[in-house]
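Handing you a structure now.
All protein chains of the complex are present and in place, except for one that has been dropped.
Moving on, here comes subunit A:
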Amino acid sequence: MNRLSGEEWQGGHYLSVPLSSHTHTNAHLQRHTRTHTHTHTHTFTLSRVVPSVAALMTWLHSAAFTRRLARSIAYLFPSGLFDNKAKPLMKHPDEVFPKQRAVQWGADGRPFHFLFYTGKQSYYSLMHDTFTKALAVEKHQDRLRGKGLFTQDAKQISLVGSRWLLKEELEELLVETISDHDYARFIQLMERLLSLPYCSAEEDFVQRYRRQLEIQSSKQQVQPLQYDQHGVAYSTGDGRRKTATGTVLLRDSGSGSISINGTNYVHYFPVLQDREQLMFPLHFMGVLGRFDMQCSVSGGGHSSQAGALRLAISRAMLSFLSEGQVETMRQAGLLTPDPRIKERKKPGQEGARRKFTWKKR
């Protein structure tokens, strides 16, 4: 059998060649030998071409291999191997490798920190510091009481827009692991410090262990206002409630007409409560007669359709309002999608809550 060299490989016909002729009988050869025209479905097996290490070396240095390699790279990396945008995204080493402690003891083997042998030196030193501060505040209060200057309404630390550090964040800060019990004790001790009337002296210390919560209204996505060919401002919004979906086109034309799925809203919603729901966002902002609305709604019942349209109208109105008004609408509950759905039926019960009739026997 001829061993195929690299030159003969070039996209022509090829026969599937057994590795070495002496191991196969003729019958076996006939079973395995098949001719087929070259298509893109042919498989490349290295062992078919280069059965020995020496042959492998020859193959790797051949021009055919270089060409094949170039084609593979062009296929796998279309922008080339060295393109800037093709470089892999890697995290900063600080994010990948966790922070480690420097060596905690000196040349004589004595540890630097006096709480080293507790095993959690940063945690216990933090607790120690906090308690010292609490004692200092209490001493200050006693001194004031002695002078007769103690008042209950001293300036308090404002804790409203912030939260305590989470356990993971505290661990990151202390560069050591603590248990849930330890974390709970830390929070308890901080709360105890905060319960003292004159704790505002330690405000900086406390704020170090608190994180600001983000303002919720900044999460609202407000679409920019669009203008049609007559220069009239308009915006769209969509909303969902249970299984109903609704969309609204709000136009700033000053007439106050509402059409839903082509019909007037009075005919579409004969129930007063549904019409009130449509008017709620407009009445709340005081723009009842200003907008022209074209709504389309499908799915659900009349109540959920009204709810879906209410959300759609509120969202469409955001483009016309200022930031303070957006926050007011959010606090009125107009911008939250209602998550309540029909509760599922459970096995062993007749409905979601109703149980089967209890029979004594």
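Rule of thumb we're sticking to: a contact is a pair of C-beta atoms (placed from the backbone, for glycine too) under 8 Å apart; a residue touches a chain by one contact, two chains touch by 3 or more; residues count from 1.
Quick note on the criterion: contacts and distances are computed from a predicted model.
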Expected UniProt protein name for the omitted chain (select from "serine C-palmitoyltransferase", "cAMP-regulated phosphoprotein 19", "Phosphatidylinositol-glycan biosynthesis class X protein" or "Small ribosomal subunit protein uS7m") would be "Small ribosomal subunit protein uS7m"
Which residue numbers on subunit A touch the omitted chain?
158, 160-161, 163, 166, 168-169, 211, 213-217, 271-273, 276-277, 279-280, 283-284, 286, 303, 306-307, 310-311, 327-328, 330-334, 336-341
